[in-house]
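Pasting in a structure now, in structure tokens, and then I'll have a few things to ask.
Every protein chain but one is kept in place in this view of the complex.
Think of it as A, B and C in the order they're written, each chain with its own count starting at 1.
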Amino acid sequence: MIRFNNDYHRAAHPAVLKALADTAGESYGGYGIDPWCEKAAQAIRAAADRPDAAVHFFVGGTQVNFTAIAAALRPYQSAVCAETGHIHAHETGAVEHTGHKILTLPSPDGKITAAQVAQVGESYRRSPIPEHITQPKLVYISFPTEYGTVYSLGELEALRAVCREYGMTLFVDGARLGYGLAASDVTLPDLARLADMFTVGGTKCGALFGEALVITDPALQPDFRSYIKQNGAMLAKGWLLGLQFAALFEGGLYFDICRRAVEMVMRLRAAFAARGIPAYLDSPTNQQFVLLTGPQMDALREKYTFELDHPLEDGRMCVRFCVSWATTDQELEALLADIERL
Amino acid sequence: MIRFNNDYHRAAHPAVLKALADTAGESYGGYGIDPWCEKAAQAIRAAADRPDAAVHFFVGGTQVNFTAIAAALRPYQSAVCAETGHIHAHETGAVEHTGHKILTLPSPDGKITAAQVAQVGESYRRSPIPEHITQPKLVYISFPTEYGTVYSLGELEALRAVCREYGMTLFVDGARLGYGLAASDVTLPDLARLADMFTVGGTKCGALFGEALVITDPALQPDFRSYIKQNGAMLAKGWLLGLQFAALFEGGLYFDICRRAVEMVMRLRAAFAARGIPAYLDSPTNQQFVLLTGPQMDALREKYTFELDHPLEDGRMCVRFCVSWATTDQELEALLADIERL
Amino acid sequence: MIRFNNDYHRAAHPAVLKALADTAGESYGGYGIDPWCEKAAQAIRAAADRPDAAVHFFVGGTQVNFTAIAAALRPYQSAVCAETGHIHAHETGAVEHTGHKILTLPSPDGKITAAQVAQVGESYRRSPIPEHITQPKLVYISFPTEYGTVYSLGELEALRAVCREYGMTLFVDGARLGYGLAASDVTLPDLARLADMFTVGGTKCGALFGEALVITDPALQPDFRSYIKQNGAMLAKGWLLGLQFAALFEGGLYFDICRRAVEMVMRLRAAFAARGIPAYLDSPTNQQFVLLTGPQMDALREKYTFELDHPLEDGRMCVRFCVSWATTDQELEALLADIERL
Partner (left out) sequence: MIRFNNDYHRAAHPAVLKALADTAGESYGGYGIDPWCEKAAQAIRAAADRPDAAVHFFVGGTQVNFTAIAAALRPYQSAVCAETGHIHAHETGAVEHTGHKILTLPSPDGKITAAQVAQVGESYRRSPIPEHITQPKLVYISFPTEYGTVYSLGELEALRAVCREYGMTLFVDGARLGYGLAASDVTLPDLARLADMFTVGGTKCGALFGEALVITDPALQPDFRSYIKQNGAMLAKGWLLGLQFAALFEGGLYFDICRRAVEMVMRLRAAFAARGIPAYLDSPTNQQFVLLTGPQMDALREKYTFELDHPLEDGRMCVRFCVSWATTDQELEALLADIERL
């Protein structure tokens, strides 16, 4: 079987594996206080043009999401996100488990708008008895979204403005950040200028595992390592995270491998379209959602894995194909040929 | 100003105040271990025809809701309720504060259906990766609902059945239970047969304050007093709660005063209808939601308080009028006359 | 049986009951937004000489303790208290239930010293890896303590100074505050000058129920009502709390009835001493701990209740006798006579 079902089914980019192998005999300080974490943090600060940012490394996405969100909120404050947001839909109530309500906004494409956020902020501000509801204090967006869509620079700036207006923190989940940057007019410095906190995803973008959390808001930086440790997210051999990100940010590798995957996925998108298979929505990034008939699914299932997203009332299925940094040309060619033959 | 804005703006029924006065010189054991709490619990068990039920007394509704719900759930389990449910909409995220997600269901009238609950249960049961979402384990309904509507006996039985099918606890918030029982084909023994836990509201039904929690599910009874104490809900002078409920259940007073209020509110409903003022929805209980124009609101505001629920797009306002055990005939007559003059 | 086992076995002072009776027919706004709460808050601010303080009313002590402490702490921060502190020893882990560790200090008499607190603060400050331990951020003391002892003004000032030095909040649990003020050189304005937050206990000092929380630290005041509501501590008929405290602070009643109880208890202390019954420790307030032999316990048990604190190795029992605002002269005289006869 050739896997297109997700973008985390292979270990790591050769440069990452080489970094691990090259340092296997070395000895380092623990808990992320080591030269590799420092080097990686510097590389990310430089690439983001935010020398003042704090950078911390986490093993996984759910972990970094709930830790960062809880650190930004007081008990009576809530997070706002799309109904499709990963923290709401796929993380087993981890944010609520830390004590915080999530207020969801309807979203056909995984994105939310500044106007929607403003409405939430206004509603709280105008409430005659705000103490009976939670205070919306943090906006969570994913970039790209769970449906592969991206925010434009203008959309992000509008979200930034509305967050400022209502005193909300803007948190961007960049689990697939590399693919999003390759497919939008947003640059890493743009993101670092507009978001109070954001993650640079490694697990789906070339690393064995790892998410870098970048905190630009100085108010959220103090004592952050205490949150990491308390939430079980402080890796004893922290340098394993640092050296992976150092390898990925060396010479822009992170951006290159994601850009290549986005270029490849455009061929996949075109192949579906050429074959008359409709997209569920228009995704410019490495996740493509298309509507397959039963026979089409059966045919493709013989050689490929893909993820079932949701059934349609007409019997078709919305399915997801992912291309990643690890997808080979042969794998893609095979799929393209088989789509043509459907 | 004559208050119709809520049903908790007066102290307590004279029988309750008399019970307090009569016992003012007495001395009792603390923390709810006293003859009054025992007597009240027995009275409630008898009225509910559940001699096996555990009965605990709380001061307030938010408190009893989150304590009981958290006691019934494991950390990865969630509560299901209408989007209008009090625990979701008006309790400052108290349930999430205890670590649990709330899954909301759309509801035009405050009620949810067995079919909706079945869909939630089925969705979890069929999930290929249930560990990525919370397990729906408790259904919260309010009786009557936040919009004054009530479930029929058949509807409750259907909810009971679906909860059993999917292993969910059925919890009924009876903050206004007396008014609901007076306006439906559901009896207290019916409720006690169908619900795993339910509250008998005192604060809005004749008591100074107090909610009785009735736990019929034996699995939820052990060590429950530990939850009460841990959540700050164990009243030092617990007999103050017991004697109020004992007074209210003496000779069926609780049911009588609520039935009278429901009879009175029917006159209010008729008066609005006679004047051509539309109801927002059809409520058979002590809360009436009607649609007022600006001039109508201004006219009524001169003498009466009522609660603004939500504005309509056409400029009218949906407002709530509450009648209660404490509403006097004179107060109602005055309002009826002024509605006629609108 | 005549109860000396605690100080909350009778309803309320006549002035409080009269206030309730006088207002029974009145109608008020909900949730503590009413003239009585405002009047009571003003009376407490005036008596404490802190016009800038925020005052909130709670029903019970555990509730106000965990709500206030959690509001003052971030998730990685902990509270410091004596090993005998009520929040550690008698509240079912309520503070930990809100997510916070309690660091305990040894204490033979219920008190802790500035030097002990400084050691905790210094230990954190000097830790090479503070992120592996919680940050001590709040000092909890009870005044009087669980053993009836009181802090002198000098001791409180030293605690204040050390808290300032280490950036800690000083929180004083005044569940029996009236008795403590009657037995020390500390005045209410002193307390309000030195503590960041403190409670004025009503339940044990003349009220039916109720604790007033006074917040002098402006940083802890914003949005505090949201914490109250989220923790189920916002009484729907909030005026019931306000009018009780208004009655108690009218003409200094609160201080008078507590002073009288302290005067009475001194006679009890003297009677035990005269009879050769040793005190467990020297308490100047309304709780007296004495060491009884088995026969002495048996003799007193026939007419009186008292609380068993802990057994001694020599077979004697340390027991607690409480006098309160509600103890009558006849009750005390009877006990004094029976002690003499032991």
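Rule of thumb we're sticking to: a residue touches a chain if its C-beta (ideal position, glycine included) is under 8 Å from a C-beta of that chain, and two chains touch if they have at least 3 such contacts.
Here the structure is a predicted model, which means the values were calculated and not measured.
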Partner chains on view for the chain not depicted: A, B, C
Contacting the left-out chain in the complete assembly, out of A:59, A:300 or A:319: A:59
Residue of A:11, A:46, A:274 or A:337 touching the missing chain in the full complex: A:11
Contact residue for the chain not shown (choose from C:92, C:113 or C:305): C:92
Option touching the unshown chain, where A:41, A:158, A:177 or A:208 are the choices: A:208
Interface residues of chain B (partner: the chain not displayed): 31, 70-71, 74-76, 98-99, 129-132, 134-135, 223, 225-230, 234
Residue numbers in chain A that touch the chain omitted from display: 3, 6, 8-12, 14, 17, 20-21, 23-30, 59-67, 91-94, 97, 203-204, 208-209, 226, 229-237, 240, 326
Residues in chain C touching the chain absent from view: 75-76, 78, 89-93, 96-102, 131-134
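As a working rule, only the chains that are shown with their structure count from here on.
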Category of the chain touch graph - line, ring, star, complete, other: complete
From chain B, the most remote chain by mean C-alpha position: A
Inter-centroid spacing, chain C versus chain A (mean Cα positions, whole Å): 50
Inter-chain centre distance, chain B versus chain C - centres from mean C-alpha coordinates, in Å: 34
Touching two or more other chains - residue numbers and ranges from chain C: 226, 229-230, 234
